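Complex shown without one protein chain; remaining protein chains in place.
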Amino acid sequence: MERNSYVCAVCGHHFAMTARQRLDHLADDGAWEEIGGDLRAADPLRFVDLQPYTDRIRAAEAKGATEAIISASLAIQGQPCVVAAMDFGFLGGSMGSVVGERFARGAEVAVARGVPFISITSSGGARMQEGVLALMQMAKSIVALDELAAAGLPFIMVLAHPTTGGVWASFASLGDVTYAEPGALIAFSGPRVIEQTTREKLPDDFGLAERQVEHGHVDAVVDRRELPARVGRLLAILERPALDETQSLASQLAQNGTERAARMAQALPSLSRRLRGRPEHAAADSGADSE
Amino acid sequence: MERNSYVCAVCGHHFAMTARQRLDHLADDGAWEEIGGDLRAADPLRFVDLQPYTDRIRAAEAKGATEAIISASLAIQGQPCVVAAMDFGFLGGSMGSVVGERFARGAEVAVARGVPFISITSSGGARMQEGVLALMQMAKSIVALDELAAAGLPFIMVLAHPTTGGVWASFASLGDVTYAEPGALIAFSGPRVIEQTTREKLPDDFGLAERQVEHGHVDAVVDRRELPARVGRLLAILERPALDETQSLASQLAQNGTERAARMAQALPSLSRRLRGRPEHAAADSGADSE
Amino acid sequence: MTVSTGSGGRRGRFVRRIAGKFHVADAASGDIWDAIQLARHQDRPYPLDYISRLMPDFEEIHGDRMKGDDPAIVAGVGRYNGAPLAIIGQQKGRDAQDRAYRNFGMPSPEGYRKGMRLMEICDRLSIPLVTLIDTPGAFPGAGAEERGQGGAIAHSMMMMLGLPVPTVAVVIGEGSSGGALALGVADRVVMLENATYSVISPEGASAILWRDAGKAKLAAAAFKPTAANCYRWGVADAVVPEPEGGAHLDHDEAARLLDGYLSRTIRELQALPIADRGRQRRERFRRLGAVRDAGV
Partner (left out) sequence: MTVSTGSGGRRGRFVRRIAGKFHVADAASGDIWDAIQLARHQDRPYPLDYISRLMPDFEEIHGDRMKGDDPAIVAGVGRYNGAPLAIIGQQKGRDAQDRAYRNFGMPSPEGYRKGMRLMEICDRLSIPLVTLIDTPGAFPGAGAEERGQGGAIAHSMMMMLGLPVPTVAVVIGEGSSGGALALGVADRVVMLENATYSVISPEGASAILWRDAGKAKLAAAAFKPTAANCYRWGVADAVVPEPEGGAHLDHDEAARLLDGYLSRTIRELQALPIADRGRQRRERFRRLGAVRDAGV
């Protein structure tokens, strides 16, 4: 199984993988360095449903994983990057404070190192036992991706079975390029909730990766056995070129433009919009001298 | 008829209006000052179909209008603004170089005066007799709206019967708020073209204003008799507040932020994105001193 | 192992904010259930009730420019304190017909996209934005899924996060799930006194966690989603008082109380440099959560 990436050699079924297995599978020589590995779930609500949340955490940790996500620095096909891989085996891959925090730290390390960020999701959604603080992890993941975008770095999503609820309604929907594994269920509301609420009868293939491609939400279904090569190729395509002389010249010149824009902005009230919108345009307005 | 805004008092049918009638109807005291009124159609392709384009222009001009659009400065319910009103009576309200030019000049006057820009469309689309140069007027109208947006000024659309083809596929689709007159046909491809191409049988109300509200493309159907009051109220809502002390302070502070962003940009390669994206964020990154 | 949930925690940025000025009673579960009933009271003011009182001149926009108009979301611009102000909110209906029309305040992707269209206008025209949150959640329907419910919520959060104008999110009733948070990524997030904010409705939690639809009260007691608790957790920045007995008893007074908070807060936010506002907004959401550190 491991040699076949946990894919059935007969029917192609993609079996669940732990986050560690994911990272071993993607990383060159299976080498990766964990980010935020010391973080563990707390119990801010002292939550009890059929059993105390702390008991659930202890039981999940006893199986070996420390949380439902691992962020790690590694290289894929020679391309350095950061990967945040989720683990459905840990409390259904639910997103609590540790998942949000490890995801954000992964993005921050990607920004610090100037490398792309990749996430592989497998999650039932927000971790209910952390209440509204779990909900807030959706927003935290958005802040992290916003940092990444501001640094001009790519975010690549791999949707594994299942990717539902708050994970799909936050970072998992925001990949620059989004792959899904065959047969993965991808949905905000799960089929059961929909059937109970709307009395709709859903088709068997509701929300599956292949349908999500048809509906325009996923770029491609990628067999897990092809994943390292496919992601590696994409990283190679998107790799930033080394600055050559032409480009440093260009960036120098662009700075001149920016300084002019800033000068001009002092003379105008709605500066925020102008600069925000289009520095090159603002600069053009200011300078008859350049025409 | 004129007293009833060219609306049938019995059935409410909205009859066609010329651009002059439109401006008289909207302007306080019927007073407006034309922009670009000297511009007339040229014949860059020396175009001849069933008759020479120059003959068509001459015949249309002989009926009194100088082109298929008039841009003018005026006030609506006390709110100064610029209006570009189209005239279906002049060669089917088609958009040639003069329409594009007068539209752009209208937007530029709005920017120069810091007032909102309003357009009332009634057009069959691009003026074919000017060939690809007519097509380019779509892009020109986009440039004009981009200037307006950079100045932080509103663009209000009023779609009159018919608004089709290149006009609907350019500026007419980009209103901050979009009204339509009752029964106006609004479409990129007209019903005849669609039926001929796809053999679809279209419903009688295809593309009508009321359907466009349902499909999410129009904010409201507004009876022409209500139009001056409705537009005037919207202009009053959107009017820029006078700068008070708090705001000048805020804008001063914002400028400080911008200067810091510019300074920081000199140390970073991907400056364009950062400044373009979010000046406040770039500034935040640069300054541990402010925390 | 350090439990970093107190203000003295070693890793300050992950420490949740502790309520200082607001009296937080550890409510009994019965009180929490009462709060939930009040938050959902059918006479409670909805966004249009506040709008008509705060801004007699209000222009509602309609449509996402792609598919349709979603009546579960109200969006528009009005005149407030001498300047334009934009509002987006989930709108429930009051009578049976209106409730169905508004889809019980459960937005579809078209609703969030209408909201994003208004956010673009706020950006272009420098108009501050207030959101009024009141929803049992985004609509769980096959069509909504196919048209990208998840992505619409995610993009709405991302766009709110990046807006250069002052933004205030007010939970006015029931704030449940990502369908609420889609409108909640603001400079200030506040709750009315009897509003609730939670990851899921008590009924939903009951079915999933207790595997029994009848345990909603138990679930409510476990989630404790009251304004006071959300303030204590740092999820709400302030609690806006309601009229004695609840907002449903006096819409005019409820609007006046909200008015007071909004006027002051928008003015405060406008006085901040854009750079600081953006940084504080990001840090606010970056910080939330509670974790243990198993290291050293």
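The chains carry the letters A, B and C, assigned in the order they are written, with residues numbered from 1 in each.
Note that a residue touches a chain if its C-beta (ideal position, glycine included) is under 8 Å from a C-beta of that chain, and two chains touch if they have at least 3 such contacts.
Everything numeric in this text was worked out from a predicted model, so none of it was measured.
> One chain isn't displayed here. Which of the visible ones does it touch?
It touches the following shown chains in the full complex: A, B, C.
> Write down which of B:16, B:42 or B:236 is the residue touching the left-out chain.
B:42
> Sort through B:172, B:222 or B:235 and give me the one touching the missing partner chain.
That would be B:172, which touches the missing chain.
> Which one, B:145, B:180 or B:209, makes contact with the chain that was left out?
B:145
> Tell me, which residues in chain A touch the chain that this view leaves out?
149, 152-154, 173, 176-177, 213-220, 233-234, 236-241, 246-247, 249-250, 253-254, 256-258, 260-261, 277-281, 283-284, 290
> Please give every residue of chain C in contact with the chain that is not shown.
65-67, 109, 147-148, 151
> If the missing chain were put back, which residues of chain B would it touch?
Interface residues of chain B facing the absent chain: 38-42, 44-45, 47-50, 66, 96-98, 100-101, 104, 126, 128, 130-140, 142-147, 165-166, 168-174, 186-189, 193-194, 197-198, 200, 202, 206-207, 215-217, 270, 272-273, 276-277.
Going forward, only the chains that are shown with their structure count from here on.
> Central chain, going by Cα centroids?
C
> Just curious, how far off is chain B from chain A if you go by their C-alpha centres, in Å?
So the centre of chain A lies 40 Å away from the centre of chain B.
> Please tell me the distance, in whole Å, between the geometric centres of chain A and chain C computed from their C-alpha atoms.
Centre separation, chain A to chain C: 25 Å.
> Measuring centre to centre with CA averages, how many angstrom lie between chain B and chain C?
The mean C-alpha positions of chain B and chain C differ by 35 Å.
> Give me the residue numbers in chain B that touch at least two other chains, ranges are fine.
149, 152, 254, 258, 261, 277-281
> Multi-chain contacts in chain C: which residues touch at least two other chains?
124, 126, 162, 164, 274, 282
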